[in-house]
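What you see is the complex with one protein chain gone and the rest in place.
The first chain written gets the first letter, and so on, giving A, B and C; residue counts start at 1 in each chain.
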Amino acid sequence: MTAQFLYGGAGLILFVLGLWSFLVHAPLLRKLIALNIMGGGVFHVLIAVAYRGDGVPPDPVPHALVLTGIVVAVSATALGLVLGARMQAGEREG
Amino acid sequence: MHLDLLTDPLVLCIMLPLLGAVLTAALPRRAVLLGSLMAVATSAAAVTLTILVWQSGTLRVALGGWDQKLAISLRADGLATALVVMANIVGLGISVYASGYFRDPERMRAFWPLWLLLWAALNGLFLAGDLFNLYVMLELLGIAAAALGALTGSRDAIAANLRYLLVGLLGSITYLLGVALLYTAHGTLDLDLVAASIAADDELFAVNAATLVLMVAGLALKAALFPLHFWLPPAHANAPAPVSAALSALVVKAAFYLILRLWLDLFAPVTGMAAAMLLALLGAAAVVWGSWRALRAERLKLLAAYSTVAQIGYLFLFLPLLAATPAGPVRDSLLAALVLMAVTHGFAKAGFFLATGLVQTNAGHDRIDDLGGTAQRLPATTFAIALSGSALIGLPPSGSFIGKWLLMQCAIETGQWWWVIVVTTGTLLAAAYVFRVLSRAFGLEPTPLRFITDARAEIPALLLALVSVAVLGLASGPLWTLLGLQAGGDA
Amino acid sequence: MSAWLLLVLWVWPLVLSLPASRVRFRQDWAVGATASVAKPVLGPRRSALPWVALGPLPALVAVLAVPLGTELAMPWLFLGTQLGLDATARVYLGFTALLWLAAGLYTAYGERGASGHAGRFDALFLLAMTGNLWLIVAQDLFGFYAGFAMMSIASYGLVIHDGSTSALRAGKVYLVMALVGEVAVFAGLVLLASETGTTLPEPASVRDLSGLTIALLLLGLGVKAGMIPLHLWLPLAHPAAPVPASAVLSGTMIKVALLGWLRFLPVGELALPDWGHNLALAGLATMALALPVGIVQRDAKVILAYSSVAKMGFLMLILGLTLVQPALAPVGVAGIALYAAQHGLAKGGLFLGVGLRKHAGAPGSLAQALILGVLVFFALALAGAPFTSGAVAKYNLKPVLDAAEWTWLGGAVAASAAGTTLLMARFLWVMVRTEPHEESGWTWPLAAWGLLLVLVALFPFAFGKPASWATNAGPIGLGVGIAAAVALLAATRPKLLAPFIGLVSPGDLLALLAPLLDAFRQSGTTLLDDLGQAWSRLQALGAAGFERVFGTPVGDVERGLRQWSLAGALWVGISALLLILLLASRPLVAPDTGADAAAPVPTSTLLRKFRDRIPSLSLS
Partner (left out) sequence: MSLDLGPLLPGAIVLSSMLPGVLIFLVDEESHLLRTLLNLFGAVLKLVLVGVMIWGVWRGEVFESRLDIAPGLELVLHADALSVLFVSLSTVLWLITTVYAIGYLEYSVNRSRFFGFFSLCVSATVGIALAGNLLTFVIFYEILTLATYPLVAHRGTPEATRGAKIYLAYTLSGGLLLLVGAVWLRTLTGPVDFLAGGVLSGMPASMHGELVAIFVLLLAGLGVKAALVPLHGWLPQSMVAPAPVSALLHAVAVVKAGAFGILRVVFDVYGVEFAAELGLLAILAALASLTILYGSVLALTQDGLKKRLAFSTVSQVSYIALGASLLGPIATVGGMVHLVHQGIMKITLFLCAGNYAETLGVHKVSQMDGVGRRMPLTTLAFSVGALGMIGIPPIAGFVSKWYLGLGGVTAGQHWVLLVLAASTLLNAGYFLPILYRAWFRPLPAAWENEHRFQTRFETMGALLWPPVITAVLCLLAGLFAAAPVSPLQWAQLIARREYGL
């Protein structure tokens, strides 16, 4: 119970921290990291939800969600990085 | 997977463009041909789907073989189908236009897979039957859209679309948190089951409210509701024309569709008049601000982008009216009007952007004040701008005219007459910005000898604009049938 | 069959106006036609058919051939046309057609001047003729009004024909007054139609007229009749117009007013003592002003114009008296028509004579002597000397005058007769002193004049009882006596009378009116200018404001919004607000949980619910 509670609560805190960081910091890299932290927070919550007690196999659905979410987050981060790199390259040329 | 699933139009609507994306990525040299073929096939599937829904009502398909509580399910009800058919016809138009638009082979090769991916995500989003799939599609849509928007490679475009990407991610993560909370509270993600659960259980009101706020907040960012629209104008204005059309006409609409779904279907017991009023007030601000900014825009595409901000605002005005109207034919009419306005805007804005792109290609720029000669050299294009423009203004006989008529009628009936003022102000401002463009077409420049100069580009723009004006404005009755609403709703 | 003549008689001149205008619609405009028509050529006209003289012929035929009481109803024409010929109309038609014929002959063969514009003059002449004839035979008020308007407006073109400054001024005064009169008549007729419900007015059917209607009709037609003070246009228009135009203006057109009154007022049906007395007094006042003012004029045609005004005054007096005593109507109406006819013919003769005196025959020639002689005859006839038409016509009206309540009336009428004699003497004096400039080709005009002479000369014997022939000698003799004395004085001591001549300018009261009008115009202009300036300043302010809001953009307002911190704060704020609103507006279905709904979400409740949902889960 406590662990689940901690997990979920930490997820929420992570989300809020990430959000704050995302909004306050200008550099792209920090924003991407902040987004990933927010994502991590949400995954934490989902994992907490999946917990059904010791010895009971966890709910598979949140796990599936988390896995998919990670894939999506990775690709989004990748695209963000590519775009950022392009822009930087463009700035150097210009 | 069963074979009959593969031929189900519901599945095909998503699988065909996805397949197309893979194929065009794999065979970049044949991208145009393959992409066009897939576009035609997808649209055909969408039309088939529409006919089926028209005839027999809501369709469902469960994928993966799990029970409904956990399965990946697809669902095509009237609302979804209406948007699907709009999106796919517009998509076909954009595809035809795009097949001749890109001169640079590299961009062309990059365009087709991304575009088909976006298309698949779009169809997926409209047809998804559970909240998580919706998330995946939303994310996919955001990524594809941002990538497409940056396709011109200019610094402005990349900066704007990077911002768009970040906003999109922020929005979808917030939405995902909402999904997590929802799953915590209700233990299922299927739309129908969640709806039933929320309706049945009043004790979870606060959680539901929090969930709704998280989801709507995330989606409002993506739908560019005032004042969260800050990312939209630069992103849409700097994208290549077909992409702008898709972004403005379809992608924004997808986020709004989701808000509507949540607000009306899932969280109906949670939503109240006050919250609806807040969103509508923001919508009203969007109408006025967006229209005014459009009026003062220097560039044609920026004008179109701000117009999108305003048009999205109109859609939010419906929420308090729906809240104030008891179920029945009047409410049905209102709902249909809402969908009609969304659909009309989809067609009109796509036509507008496609035409705008042609003007830009021809003139080499899109500064409104210097467009005189170009507007006059391309009569069909100007005509398309005029047609879609009159749909944007809401002049008869366009779909948005009927939408506004019903909106105002209901506003007066429910005593919320102030929306009438918002609508009229917005309409006047819209007329001002549309005709600011059109007045350029009446200069002293030499006259063209032909109406149509570039068929592949002009005909899609013209047809899309024409649908928004003539078809939706003069024969919108089928929409009611498609939505499964009581026809003839009138006070 | 002869009924159709009533239609033909006014359609015919209308049709003739087209060839008479001599407009060539097809010509080679491409080769500088402008230049050739621009220069008016002076001199006699090129011979063409005398269209203007042909105009009144069907009317003359109709006078003789159409039996009295004939009616021709054409309900499909205009607003329902009814043409007809009663006794009054027949008299009117007769003298009108004759005078138009004489004037037409004079026009066709004698009229000189800007002959480049002859076509225009002739066409307008025929149009005025059309109107005049139409209104006489029209028994519906639409026909009367249409003819009246057509005549009035076409005459404007006749008045200003020679284009001189004075003609233009006269034309302006004429037109303004004619239009005011027409508007009043229009209003009067509308009221009449509304009050009586008929559009075929005759005395018997117009008994229910309101005072307003009568006043409007009296004033509206009074303009045409020259009722003081509505006569201002007459002394200006007559000298300005060419001779034949003056002849018909004075001879027929102003008489139309009387015809209108006879049709639209309940003459002989109803005693209208107030209106009758007012009209009679107006007639007397008209005479009292016109005669002395006329005597001091220089121009022969102005003198004749004032004489016409005075004569119309006399007829108004008679009509007024008839209105007072309906029993007099049979005598009065017939008398008025006859008097109008004789005055028209004589006045026409006088006007044409003015023109002939000026041009036909060398100074001192026999022709000129004859012309002067005939002028003397016409003048006597007009004044009403014994054995002339004037005396006979006046005699016919004697019962009306005698029946009047006013005992002094006889004296006043006699004084007016003497005054008229003086006026005519003054006219002859001016004529005698006019130097003729001989021109050739006056045969036809002289013949036309001769026709008038014969008609006027035969008039007493055709229409008068022998008893009436020798009447009216007293006042005329008095007038002649005074005239002789004055003439003697003028011949011996010219300086003594010189100050009187031209003492009052033509159009008398107009001289008083002009400064008033000027002042009005001045103040109006000043006021309007000020208003205009204020308005344009307001407009400029408005335009500037508009430009500020909707003009070209200044910078990018939204850049600030794109700052993540601001946008983020807005986003979070809106979301929070949305949450608060959702929670606050919770529907009150379950009041027991309503209390903690507004509180922050308690996690424990959440988890409890979660566990309840999945029973397999154990807490321990």
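Everything below uses one rule, namely that contacts are C-beta pairs under 8 Å (C-beta built on N, C-alpha and C of every residue); 3 or more make two chains touch, one makes a residue touch a chain.
The structure displayed is predicted, hence computed values, not measured ones.
Note that the undisplayed chain, when the full complex is considered, contacts B, C.
Shown as candidates are C:Q27, C:S166 or C:S365; the residue that touches the absent chain is C:Q27. Here the missing chain is touched by one residue of C:A53, C:L191 or C:L321, and it is C:L191.
Contact with the undisplayed chain is limited, among C:W12, C:Y92 or C:F142, to C:F142.
One of C:M129, C:L175 or C:I476 touches the chain omitted from the figure, and that residue is C:L175. For subunit B, the residues touching the absent chain in the complete assembly are 333, 336, 340, 379, 383, 386, 390, 395-397, 401-402, 404-406, 408-409, 412-413, 420, 424, 427-428, 431-432, 435, 438-439, 442-452, 473-477, 479-480, 487-491.
In the full complex, subunit C makes contact with the omitted chain through residues 23, 25-30, 33-35, 37-38, 40, 75-81, 120, 142, 145-146, 149-150, 153, 157, 160, 163, 175, 179-180, 182-184, 186-187, 190-191, 193-194, 212.
Following the convention adopted for this analysis, only the chains that are shown with their structure count from here on.
Averaging Cα coordinates per chain places subunit B and subunit C 72 Å apart. Here the spacing of subunit A and subunit C, counted between their Cα centres, is 96 Å. The set of subunit B residues touching two or more other chains comprises 184. With touch defined as above, residues shared between interfaces to two or more other chains in subunit C number as follows: 610, 614. Those residues of subunit A lying in contact with subunit C across their complex are 1, 4-5, 8-9, 19, 22-24, 26, 49, 52-53, 56. Subunit A makes touch with subunit B in their complex at residues 15, 19, 22, 28, 31, 35, 38-39, 41-42, 45-46, 49, 61-62, 65, 68-69, 72, 75-76, 79-80, 83-84, 86-87, 90-91, 94.
If you check the complex, the residues on subunit C that touch subunit B are 550-553, 557-558, 561-562, 567, 570-571, 574-575, 577-579, 581-587, 589-590, 593, 596-597, 599, 601, 606, 609-610, 613-614.
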